[in-house]
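Excluded from the complex is one protein chain; the other protein chains are retained at their positions.
Every chain is named by a letter (A, B and C) in the order it is written, and numbering of its residues begins at 1.
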Amino acid sequence: MAELTAVVGIGQTRHAAKRIDVSQAGLVREAAERALDDAECTWKDIDAVVIGKAPDMFEGVMMPELFLNDALGGAYKPMLRVHTAGSVGGSTAVVAASLVQAGIHERVLCVAYEKQSESNATWALTISMPFSVATVVGAGGYFAPLVRGYIMRSGCPDDVGIKVAVKDRLNALKNPYAHLRIEDITEDMVRESPMLWDPIRYLETCPSSDGACAMVLTTEKLAVRCRNPAWVHATEMRSEPTMF
Amino acid sequence: MNPDEESLSAPHILEYTYRRSLGPVLSKFFTGLRDKKLLGIKRPDGSVLFPPKEYDPETSESLHEMVPVAESGVVKSWAWVPAPRAPQPLDRPFAYALVQLDGADTSLLHVVDAGREAAMRTGMRVKVRWADSTIGSIGDIACFEPA
Amino acid sequence: MSAEEKPDLVKVIRTPIRLEYTYSAGKSASRFLRAMKEGRLIGQRCPVDGRVYFPSRGSCPQHGVPTDGEPVELADKGTLVTFSIVRIPAETVPLEIPFVTVQVLLDGADTILMHVLSGCGLDEVHMGMRVRAVWKPKEEWEESVANILYFEPLDEPDADYDSYKEHI
Partner (left out) sequence: MREVAVVGFTQSPAKRRETVLNDTEIVIPMIDELKKSKNLKNEDMDFVCSGSCDYLAGAPFAFVMGLDAVGAWPPVCESHVEMDGAWAFYEAWVKIQMGYAEVALVYGFGKPSMGDLPLTLALQLDPYTQAPLWPDAVSVAALQARLCLEGGVLTERDMAEAARRDRRNAETNPYAQIKGDFSPEQILAEPYVASPLRRHDCSPISDGASAILLVAGERAKEYCERPAWVTGIEHICEPLDLNVRDLTRSRSTEMAAERAGVGRAAIDVAELAAPFSHQEILVERALGLGAGTRVNPSGGAMAGNPMMAAGLSRIGEAARRIWDGSAGRAVAHATSGPCLQQNLVCVLEGS
């Protein structure tokens, strides 16, 4: 690998079901400005911008990176838009890291966001198409049968989803940016929450959020001057067929 | 071609009414439209961006100082639309135009209702025709008309 | 909020977007749908390993090779591989809740079909149960998966777990 790379700045927005206090640009800028501050740099220090988000239909803007690029210090710079569906946040960081690792740029800003409140995520994820029969509702509709299959094949205990949900919600209480903050979360509360897509209960699902996350990545030369660089040792991603 | 090979096709409508939250700058801009006032925003070099953005489109620095611009201005460029499509603002032939309002240093992309193509020319003066009811929407400017 | 009330600030604008498309099913789906209109279920075989894709989308997603060979006729019965009981309504799904979505491995196919199950109690639904398609009256058949109204339990012993575990 040509260049050792580090994450030298991170920023997140407050996440909420509806961030109606900000525009789309305001949302991504809230995260990006925090990442720049954390990295002790400014818009003009950025060599390239990588913008990640999943379906354009969430916000109803075709290739929204085209109008957001100049909100993110990207005017007259290289800009890439990543869309790898649900994995897009991670993929965006991987692409940004690659640009530094390859020795192409010294400092890259990446931002992934979604402003799902502009539409309705369940609608946007299961737009019904001609000739098909609609048998699922939202992402949970797709995943619930697979979750059941996983439980069967792995032999994991029935309450594993409940335990994971409680663990994550407890951790979220320590995260000032978290959307869901359920102070008195318990396993019973999760177990007794409505069963939406059996075997998935309401409190076992993620919320539909408005939010953004940004990172600044740099070369080793720039990173060693930073307070606490997080070195990127390796990245990897894999995709499987939709069915077989 | 063998008709049995031809793909089946069917109408598919993608339809949704998005709710776009505005943030501080666009909120003032659209509130201004509702109240029939046009607001631009000052860039660091003193020039006025209209329509306004909450950031400078070249440097990304935040912008704050909103300033009024006039209801009339000059057509900088235009394109004639002889056969408007359903969602376009006017149902008769019109022009999309870049209109630089007096007091602004950039142009607004909007429409000019000039009746016929021969009535359009770059440099012509135009003024806002407000919609019958204004709600806080770019459509509050129904169109521009020759001044 | 109506315009007359003139709130202090306009904070949200509504932007209707309507785009009209002519959706095109494509070659494989059209072949499948035309067979469907005749009450036949057809899949396509992967030329590499012979697996039968149902419905086929024109290539084997495992090997990335076209599946252009002769269609394979499948039975309208199979094994319920996995399922979910759905308890939230949606405009796009014309079913009363709760309803059961199922993944069915038709006999002779190597990939699952997503559909819905009816004809038994919710507590009777289980993995491995044998099911069969319940069709609309023949005169209503169209080029649509909706010709199958739903799947219903078949009076047969459950399929052996090993026979479908790879398809979960």
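The working rule: a residue touches a chain if its C-beta (ideal position, glycine included) is under 8 Å from a C-beta of that chain, and two chains touch if they have at least 3 such contacts.
Keep in mind the model is a prediction, meaning the values are calculated, not measured.
A.B. asks: For the chain that was dropped from the view, give me its touching partners among the shown chains.
C.D. replies: By the stated touch criterion, the chain not on view contacts A, B, C.
A.B. asks: Considering the whole complex, which of A:18, A:83 or A:179 touches the chain not shown?
C.D. replies: Residue touching the absent chain, from the options given: A:83.
A.B. asks: From the list C:17, C:120 or C:146, pick the residue that touches the absent chain.
C.D. replies: Within the whole complex, the residue contacting the unshown chain is C:17.
A.B. asks: From the list A:91, A:117, A:135 or A:209, which touches the chain that is not on show?
C.D. replies: Touches the omitted chain: A:91.
A.B. asks: Where does chain C touch the missing chain, residue by residue?
C.D. replies: Residues of chain C in contact with the hidden chain: 13, 15, 17, 19-29, 57-66.
A.B. asks: List every residue of chain B that touches the chain not included in the displayed model.
C.D. replies: Residue positions of chain B that touch the missing chain: 1, 5-7, 12, 14, 18, 20, 22, 26, 29-30, 49, 51, 53, 57-58, 76-82, 85, 87-89, 96-98, 100, 106-111, 117, 122, 137-139.
A.B. asks: What residues on chain A make contact with the chain left out of this view?
C.D. replies: Chain A touches the chain not shown through residues 1-3, 23-24, 49, 54-57, 59-67, 69-70, 74-85, 91, 94-95, 98-99, 101-104, 124-125, 127, 129, 236-242, 244.
Keep in mind that, in the parts below, only the chains that are shown with their structure count from here on.
A.B. asks: Whole-Å distance, chain A centre to chain C centre, using C-alpha means?
C.D. replies: That pair's centroid distance is 29 Å.
A.B. asks: Quick check: how many Å separate the C-alpha centres of chain A and chain B?
C.D. replies: Comparing mean C-alpha positions, chain B is 33 Å from chain A.
A.B. asks: With centres defined as the mean C-alpha position, give me the chain B-chain C separation in Å.
C.D. replies: Here chain B and chain C have centroids separated by 44 Å.
A.B. asks: What positions in chain C touch 2 or more of the other chains?
C.D. replies: Residues 11-12, 15, 17, 23, 25, 29, 33, 143 of chain C each touch two or more of the other chains.
A.B. asks: At which residue positions does chain A touch at least two other chains?
C.D. replies: 20-21, 60, 127, 129-131
A.B. asks: Which of the residues in chain B end up touching chain A in this complex?
C.D. replies: 8-12, 14, 16, 18-26, 53-55, 57-62
A.B. asks: In their shared complex, at which residues does chain C touch chain A?
C.D. replies: 11-12, 15, 17, 23, 25, 29, 33, 51, 53, 60-62, 81-90, 92-94, 98, 101-103, 110-112, 114-116, 127, 143-146, 148, 165, 168
A.B. asks: Could you list, by residue number, the parts of chain A that touch chain C in their complex?
C.D. replies: Touch list, chain A to chain C: 20-21, 60, 122, 126-138, 140-141, 144-150, 152-153, 194-200, 241-244.
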